[in-house]
Structures are given as C-alpha cells and as structure tokens.
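Note that one protein chain of the assembly has been removed; the remaining protein chains are unaltered in position.
The block that comes next holds chain A.
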Amino acid sequence: MSLDPRVNRLKLGDPNAVIKVEEGENWNVYEVFHQEKRGAHHEHVGCVHAPDPQMALIFAKEQFARRKKCVNLWVVKSADILAFDVEDEDMFANNLEKTYRDASGFKVMEKINKFKQSSKGTTDVK
C-alpha cells in the first residue's frame, strides 16, 4: 500500500517488468529563443523535446515562460543550426589596429580647435 491514494488507484504493474523506451520515442530536440519584451532580441535559453515545431512552442511556453516576463518565443530544430567549429575560434581574434572601425579613431575636434585657433578661424567667427 502506498501513502498516496493516487498511486494505489494506478494498479501498478509487476515491479520486475522490464519497461524500455525506444530510441526517438521522446521525439526530437528544438532550441528555444525567448523574447523578454517587444523590441528586444530573442535570446537562446535552452531546448525542448517535441514531435513537431507546434508542440515545441507549447512545451517551450510551459518550460521557459512560466515565470519571467515573455512576449514571444521562437523554436528551431537543433539539427538546423549551423555553427562554426569551436576549435576555429581563433579566426575571431581581433587585429589590434582597428581604429578605422571605431568612432574613437576619428579625431575631428582636434582639427576644429586647431582651425579655430588659427588666424583664419578667429577672423571668420568674429
């Protein structure tokens, strides 16, 4: 007898019976992306097992949107995600000399000040 009346109602089977779950019976894996507020990016939060994308959305809502704020979710099959090999991460190494890509690489104020201090600049302003 169990302490749980629901368990007693189940009529549990033979404790020695072998129950086996088949490969694929728990369906396929979908990656989940969560959008916290309108206008924000969708961010990867984890994954769910589901038989198709519609069910994946339902499970994702249950799993990743039951507490914190959420306005939208995306799901995509894990198999469809293409990524670089992690061993190739050195290709993202930055050339240190990239001031031409940065706002700080362009010093307009220096030129303006120099111009203002020159005779041409002072006469024009006055």
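FYI, a contact is a pair of C-beta atoms (placed from the backbone, for glycine too) under 8 Å apart; a residue touches a chain by one contact, two chains touch by 3 or more; residues count from 1.
As a working rule, contacts and distances are computed from a predicted model.
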The complex's invisible chain, by UniProt name, from "2Fe-2S iron-sulfur cluster binding domain-containing protein", "Ring-1,2-phenylacetyl-CoA epoxidase subunit PaaA", "Serine/threonine-protein kinase RsbT" or "Cu-processing system permease protein": "Ring-1,2-phenylacetyl-CoA epoxidase subunit PaaA"
Contact set of chain A toward the excluded chain (per top definition): 2-7, 10, 12-13, 15, 17-29, 31, 44-49, 51-52, 55, 62-63, 66-67, 77-88, 91
